[in-house]
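Shown here: the complex without one of its protein chains, the others still in place.
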């Protein structure tokens, strides 16, 4: 494997190795969508406490959804080189894996501005997951968040990308 | 396994299943420490681009550190039921796993207020990891964040807890 | 009165009753204006203290105006399902009702983006009113904020709406 | 009625009529509680849509609760002369008035710091009310928020105060 | 002049040259005060426009004061290694230098927490100055902000310090 050790070509580093924000002034404004996912794994007792009570489960997941949506909108405040942009949609959804005592989180973000919204979707999943951790940590401090990753992206020059 | 389906005892749900913030007014102010970790796995090419150039590696990791520290201080804005509190220390550190093409992140937070700082440390790790993703995504959109978890906690009524 | 109890058709709830952000991606970008109002009623002594001293009155109202304008710009951080958008104008104005010992607040917001700005105008009025409360509460803890409501809206598919 | 027109004694204005933050450095740290209320009145159709579907009602109220709690924690960012302080508790509760097609909101805040938490409770009520407006405005643009007011305060030099 | 080129002893750099937040957990909580200053110099026309109209001057300076106070409270969000802390007082004052067509800004901050409040006072001055620039830039784009500096500090281990 040959790695270009002396000439970084990462878009966020300039030729001297200093960070830089990408200039998106010349990019076209197209509809851009990104979908990210994350998985929160609890122990059986904590999973049962969250999912066994319908009202409680609804409140925990709704609280995590609200936190995720709000975080997506503030993504550019958290991620230094991320562009602030108007989002036309942020969705956060959950599915329960009873066998694995896990909550799977999915976030879809859309914008019609000049740059992708991967970071917004990744941030929504992460903050929704952290919010679940927070509300359940009294029952299980060892809760883990795994597999925070992008699974879909469309729009812009690079077109469609999938990683399911 | 018997699960208490109708009587949630999660500290963040009341008897009717509604979310609630924990009232920490009567808790003692003691020194509280929390350490969290996360792991960012890149493909070989992206890992090489980040780590192969000393200046670039320093800038990427420093940018992620700054983002993590700032996020820890704003944790209560992101996590709905988390208490705002003065942090006496936030540290974010990195170690490189060349064999695994992974960056391991560790965050230590401390406070001398009435509630634990697990969420601050978890949030610092998550946002530092997201920041690495952002700066490297042009080279590898499939970067994953895994194993965001608490590894140490001390202070308060529950005392010391480890999970390495 | 027949109420559709089992099929919510609120735009912010999906068919299962879960909250969702409205996807505005396909909406047209038109000039949108919203005007909201609120009324702050003080007791006579407090009203006199605020309005009887020209310099003081100017400072109190200017402080409330600044707070209202800043809050309009941060509306999407406060209101979970509200879209972040660029505002082309935020105005906050006051008129004094000496007979009623009341301060009437009006806020006008404008944007040329894809969604209405009702929430921005409502938020500006609310935060301006809270700011007046804050500065006068030493003289009258019983100050009330009433009649926070939308009075005008134009732009977008639904056109012009008035409610004076 | 004689009003002291030339000598403002409002705590937030100095002798020249300029605004000032109150210096709380010499105040004692005691447990301070504040309770505020607000009322959101909808038309019958919108009220039915929100309250007629159990899941939807839960999500709308939980979303408003989360927004109110988060706003209380950020109160000092919104209200210029308000002190930032650690809150030991923020609660937001709702009761439904079917006859009046209204939702009554109550917020309780507590701190053990040097200044009262009236503004935090007032802000929580206002933002919870605005969030309900936002989610229901598609069904009724004429929703009103009224009677945002403090109803209880304890702690600090001025002791207990009620205004029910 | 001998400079320790290879062994940085800056409190915010560790032995390897990496940034770190100072751990203030063991510091004593004492009353800490800091005073900072800044100077905004306009051309004669712009200075006349701001200062020649009593109402306008009051509004411009009050708006800058409010912006400065709000910024002091959010200092730890802006300055990465700065500790978040409760401020017991923030003041921002102005004096006009007609001969120099300049506005002198002074900010005093106080806290009874474990670390100094220099950054809060410096940030208040800077943001107040930027706010004046913003409101006057239509009349003079060449406005300069100079001499942002600390002039007084007391409290903590290092005691009193003056630099007038």
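So that you can tell them apart, the chains are marked A, B, C, D and E in the order they are listed, and the count of residues begins at 1 in each.
Definition applied: contacts are C-beta pairs under 8 Å (C-beta built on N, C-alpha and C of every residue); 3 or more make two chains touch, one makes a residue touch a chain.
Nothing here was measured: the structure is a model prediction, and the numbers come from that model.
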Requested in this report: With touch as defined up top, name the shown chains that contact the chain not shown.
Outcome: A, B, C, E
Query raised in the report: Of E:24, E:50 or E:85, which one is in contact with the hidden chain?
Result: E:50
Query raised in the report: Which of these, E:24, E:90, E:103 or E:119, touches the one chain of the complex that we don't see?
Result: E:119
Report task. With the missing chain put back, which residues of chain A would touch it? List them for me. Result -> 18-25, 76-77, 80-81, 83-86, 113-114
Report task. For the chain that got dropped from the picture, name the residues of chain E it touches. Result -> 1, 3-13, 16-19, 38, 44-46, 48-50, 52-56, 58-60, 63, 66-67, 70-71, 74, 78-82, 118-119, 122-123, 126-127, 129-131, 133-139, 141-150, 153, 161, 163
Report task. Touching the hidden chain in the full complex, which residues of chain C are there? Just list them. Result -> 31, 62, 65-66, 69-70, 73-74, 86-91, 110, 112
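The rule we apply is simple: only the chains that are shown with their structure count from here on.
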Query raised in the report: Given the pairs C-E, A-D or B-D, which one repeats the contacts seen at B-E for over half of the pairs?
Result: B-D
Report task. Check the residue numbers that chain D and chain E use where they touch, and answer same if over half are used by both copies, otherwise different. Result -> different
Requested in this report: Please compute the C-alpha centroid of chain C, do the same for chain D, then give the distance between them in whole Å.
Outcome: 15
**Report entry** chain A residues counted as touching two or more neighbouring chains
**Finding:** 55, 58-59, 62-63, 66-67, 70, 74
Query - Chain contact graph, described as a line, ring, star, complete graph or other shape - result: other
Query raised in the report: Which pairs of chains touch one another in this structure?
Result: A-B, A-C, A-D, B-D, B-E, C-D, C-E, D-E
